[in-house]
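Yeah, one chain of the complex is gone here, protein chain that is, but the others are all in their spots.
Per-chain numbering from 1; labels A and B assigned in written order.
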Amino acid sequence: MKLVPRTTPSNRWVLLSPLTAMTLTIAIGSAMLAALDQPVLASLYALFIAPVSDSYGLSELALKSTPLLLCAIGLSVCYRAGIWNIGAEGQFVMGALAGGAIALVAPPLGALTLPAMVTTGVVAGMGWAAIAAWLRTRFGASEILTTIMLNYIAVSLLTWAVHGPLRDPGGYRFPESALFETHALLPALTEASRLTASTPFALLAVGALWWFLARTLPGYQIAVLGADSKAASFAGFSTTRLTWLTLLGSGAFAGLAGISEVAGPVGQLTPHVAFGYGYAAIIVAFIGRLHPLGMLLASLLLALTYLGGENLQINTGISKSVTSVFQGLLLFFLLGCDVFIRYRVSGRGNAVTA
Amino acid sequence: MAELLDVLLFTTLRAGTPLLLIVLGILITERAGVLNLGQEGLVIMGAACAFVATSTSGSVWIGTLTGVAAGVLTSLSFAALVLGLRANQVAAGLALTIIGTGLAAMIGDGMSGVSIVGMAALQIPVLGSLPVFGHALFSHDPLVYVSLLLLLVTWRVMDHSRLGLSLTAIGHNPRAAHQLGIAVLPLRLMAILTGGAFAGLAGAYLAVAYTPLWSEGMSAGRGWIALALVVFASWRVLRAMFGAYLFGLMSILNLLLQGAGVSISPNLLGMLPYLATILALLLFAKARYRNTNSAPRALGQTYSPGD
Partner (left out) sequence: MNLMLRPLRSTLRAPLRSTLRGSLFSPLRSTLCGSMPRPLNRPLRTLVGLTLLILSTVSASGWSAAATAEGQPLRIAFVHEHPVSAGGWSQSHDKARKGLEETFGKSIAVTTLEGIIPGPDTVRVLTRLARDRYDMIFATSFGHMNAVMKVAQQFPQITFEHASGYKQARNVGTYQIRAYEGRYLAGMIAGAMTRTNQIGYIGAFQIPEVVRDINAFTLGVRAVNPAANVRLIWINTWLDPSREREAAELLIAEKADIITHHTETPAIAVAAEAAGVYVIGYQFDRSAFAPTHHLLTVEHNWLPIYREKVQARLEGRWKSNLVWLGLADDATRLVSLSKDIPATVLLDVEAARQDIIKGKRSIFAGTLRDNEKVERVAAGQLLGDQDLAAIEWIVEGVSNAR
């Protein structure tokens, strides 16, 4: 049994791969549930169907997937260019922190408050990513290292801020900021949901990314050439410029996601603002194959697993860690099944041996 | 003053040990050209399995070996994906992290309230009573010495043996290495599994000797930090050791500074290890430019023999 490269990638497997992966995930997951003495069908219902069985659930699904999608959009451009930005988490936190600080300490800006907050959040996310870009272009420091360290530093800054300067003066000295005033909160789109303008914006961003990758030259170059290949430099594509652009763009999106979360469903700054969305977005980017539409679907799927895990716990008491296992298995199997897009299994002959 | 040095040295050695183990494992794997971002998953799996095994069997050594085995088996699945199915290494590593942390939480469910008799520290007879360094160097638990032994072995093998040379060759140019008759995939598999064993051992150390307890999330980001430290060490074994202990020292420094009455907010002091790592990297960066072949050139790239 050998893997033989195909002459052209298989279109059939482009669709078959995620379906097979999901089937396998459900199969293994069910086996796990059965081993835990849980009713399998009822658990699967609780995991995948129940969370979205009413309109509240659907709106929550959209709410949960929005920050994931926003961060993933930014990350996908980085990853296509071969820049391994692991720092979406830190950029998210900095966006939340800086934008939140505007809400808390800036002099009354009236109608300008929200735009100021959002702009500051975006710029802060970009700034945080810029540190990594500068360290890479000036010192050759791997962005993997720097972005991971910057994540931790961002969280430390957040903790310091909510314990100190940004702490609610009327809050019995608990490490949380005051709740943002109404004019500093993103308005809800509808009465019944917590969705804000960030969700439609994320959808617009999906369209914009598609357009960027498919219809503009830089986008096409990033998509096909990436930063590492000789072809890129031959085409006049500067690695430095690419590093800066992709990291800044990714930081902007992550920062936007951060400020949207704290000015939206959270409504204040707390030490828990580092929700792990930055890391989850990396998964979304990969499951979505770095493609805008794929990432949209992937963000919904991942959000569903989060909601499902909560629901499962409410219904059956199974620990929420089963959510992580399902997410990991899905990514795992998807990566495994994707091989069949580019390779086929051959039992004989014309394969070149390893 | 001597006592302060003693405490400093003692705690640094202990705190640095899990980091050192993970760093060595990553170094071996990355020198062979494979980027395994799943370290957190490996470490926490090692910890969970080691704790449960120790608790059930009553033996810390069975627990430790179980932790190592858990690391090996978990990294085997990663190897299957990355070597066998040619998957993207970054994504596969992340999948490993998520599955690992989730599975470990399930394995360790309910074990937070369980106490075990942890690994006993060795009391080396003569050397242990030397002034100043006696206690700090010679009264650790056995796994600290195992880690130092593994450090020596890794250094010897990676830098001074044919095997190490082959691994490095694979990491730089697998195709050329293959032409030279080096078995690329089997050696990469071995490197991945060794890395998994080391990470599992680090987790076992945390759960069975260092705390010794089980707590979800007890790996506390060490896997990520170790990944960064390997880059900081330019993939060189001795520098990796330096990085691991430096980081261990920095994390304790925060506590020590408080003891000395330094009035910086502990939240800001908590940034110290991460800032120090970045700074140290920049200091070494100039040297790195001269040493342009430090990063394995094929790191992270999928190798496919038939292409």
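As a working rule, a residue touches a chain if its C-beta (ideal position, glycine included) is under 8 Å from a C-beta of that chain, and two chains touch if they have at least 3 such contacts.
Note that this is a predicted model, so its numbers are computed, not measured.
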_One chain isn't shown here. Among A:65, A:85, A:199 or A:311, which residue touches it?_
A:311
*Would you indicate which residue among A:116, A:179, A:248 or A:300 is in contact with the undisplayed chain?*
A:179
*asked:* Could you pull out which residues of chain B are in touch with the chain that's been left out?
replied: 3, 6-7, 10-11, 15, 109-113, 115, 118, 206, 210-213, 215-218, 220, 251-252, 255-256, 258-261, 263, 265-267, 270
*In the complete complex, which positions of chain A touch the hidden chain?*
8-9, 11-12, 14-16, 19-20, 22-23, 26, 39, 41-42, 44-46, 48-50, 56, 60, 63-64, 80, 159, 163, 171-176, 179, 194, 210, 213-215, 217, 220, 223-226, 235-236, 261, 264-268, 270, 272-273, 275, 289-291, 293-294, 306-307, 310-311, 313-315, 317, 319-321, 338, 341-342
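Just so it is clear, only the chains that are shown with their structure count from here on.
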*Please report how many Å separate the Cα centroid of chain A from that of chain B, as a whole number.*
27
*Can you name the residues of chain B that touch chain A in the complex?*
37, 41, 77, 80-81, 85-88, 90-92, 94-103, 105-106, 109, 178, 184-185, 216, 221, 224-225, 227-228, 231-232, 265, 267-268, 270-271, 274-275, 277-278, 281-282, 285, 288-289, 295, 300, 304-307
*Would you pull the chain A residues touching chain B in the complex into a rising list?*
2-5, 79, 84, 86, 135, 139-142, 144-146, 148-150, 152-153, 156-157, 159-160, 163-164, 279, 282-283, 286, 319, 321-329, 331-332, 335-336, 338-339, 342-343, 351-354
